[in-house]
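What follows is part of the complex, with its chains left where they were.
The first chain written gets the first letter, and so on, giving A, B and C; residue counts start at 1 in each chain.
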Amino acid sequence: MENSKRYEAGMDVMKKLFSEEVRGGMAGMKEISPDFWEMIVSFGFGDTYSREALSLSQKEIITLTALITQGAFDQLKVHLEAALKIGLTKEEITEIIIHCSAYTGFPKAVQAMGIAGEVFNGT
Amino acid sequence: MENSKRYEAGMDVMKKLFSEEVRGGMAGMKEISPDFWEMIVSFGFGDTYSREALSLSQKEIITLTALITQGAFDQLKVHLEAALKIGLTKEEITEIIIHCSAYTGFPKAVQAMGIAGEVFNGT
Amino acid sequence: MENSKRYEAGMDVMKKLFSEEVRGGMAGMKEISPDFWEMIVSFGFGDTYSREALSLSQKEIITLTALITQGAFDQLKVHLEAALKIGLTKEEITEIIIHCSAYTGFPKAVQAMGIAGEVFNGT
């Protein structure tokens, strides 16, 4: 497929995952580096989330786990919101974090659960 | 529940995940530290995998992602085998690794895919 | 031992480590996920800190090192306070961080020492 199709596919997926407000914030990246923004949309969302063998909620389970395991808590909030938006329940999200605790250790799981609590209260 | 129930629940789950041979190898831990073995079974499997809100395959998606993200390739092989045993397809597994690549970087995803290739060939 | 004993053992240890105020903050976790709170107390404190072969101060040395090495600075403050509460001196704590620097690199050690400075000044 052509490159413009990858970008479009990424933008389509981002609409499913994120609110308009969140997408607006993300697009601020365009002003720092238009090329990096293009990569984020085309590769980071287009090439990955638009694939069809896994469901969007399976992909968000992977995303949440990868963010928690590497301690990328700065990005965790928007993906917790995305997880709720595409249909994962609060219970499923707390269970993901509980399962993580055995693999990542408690410090990361505790921090993740605290952020989940904030997201749930804002919902 | 009593502690012996936690241990039993862990052993039950391990039977679903691992072949007899793999479980025999794991039990070698009992001779190094019986207490640590008890924790692995009761907490690492009993308290986590026997919970009911997520399916076993959702839990293996979390486990595989957590192992790949932290570079725990030593444990990856048995969990790739477990993933196949409980019904994830080879295609789903390669898709998990592909989705990880955007979040963990290529070095870890490439190493994971190489190990998946070995597991698939041994199947 | 029964599960309720594990929880009690965890609560007992937490009283030795943390001030009432800190424990109150931690217990906020109960409202997000009662099951995760039970795991934190029973496994994260009961099964580990209540074991007897190592002293509480040896265990806090391990805890501080594990938090610094993984960059879990969010949890570091309360464990620096815990270390002081159970009898590690400020000098011993700065020496732990100095020894870490060779193993974790300077960025993590510098960040840890900065947080230690804040904790020492609040004491």
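In the analysis below, a residue touches a chain if its C-beta (ideal position, glycine included) is under 8 Å from a C-beta of that chain, and two chains touch if they have at least 3 such contacts.
Bear in mind the structure is a predicted one, so any value in this text is a computation, not a measurement.
Novice: How many subunits, all of the same sequence, make up the entire complex in this structure file, 3 of them being shown?
Specialist: The number of copies making up the whole complex is 6.
Heads up, the rule we're going with is that only the chains that are shown with their structure count from here on.
Novice: Could you work out how far the Cα centre of chain A sits from that of chain B, in whole Å?
Specialist: Chain A and chain B have C-alpha centres separated by 23 Å.
Novice: Report the inter-centroid distance (CA atoms only) between chain A and chain C in whole Å.
Specialist: Their C-alpha centroids are separated by 30 Å.
Novice: Going by the contact rule already set, what residues in chain B reach two or more other chains?
Specialist: Each of 43, 47, 51 in chain B touches at least two other chains.
Novice: What part of chain B is in contact with chain C in the complex they form?
Specialist: It is residues 1-3, 6, 35, 39, 43, 47, 51 of chain B that touch chain C.
Novice: Looking at the complex, which residues from chain A come into contact with chain C?
Specialist: Those residues of chain A that touch chain C are 71, 73, 94, 97-98, 101, 105-111, 113-114, 116-117, 120.
Novice: Okay, in this complex, where on chain C does chain A touch?
Specialist: Where chain C meets chain A, its residues are 28-29, 31-33, 35-36, 39-40, 44, 66-67, 70-72, 74-75.
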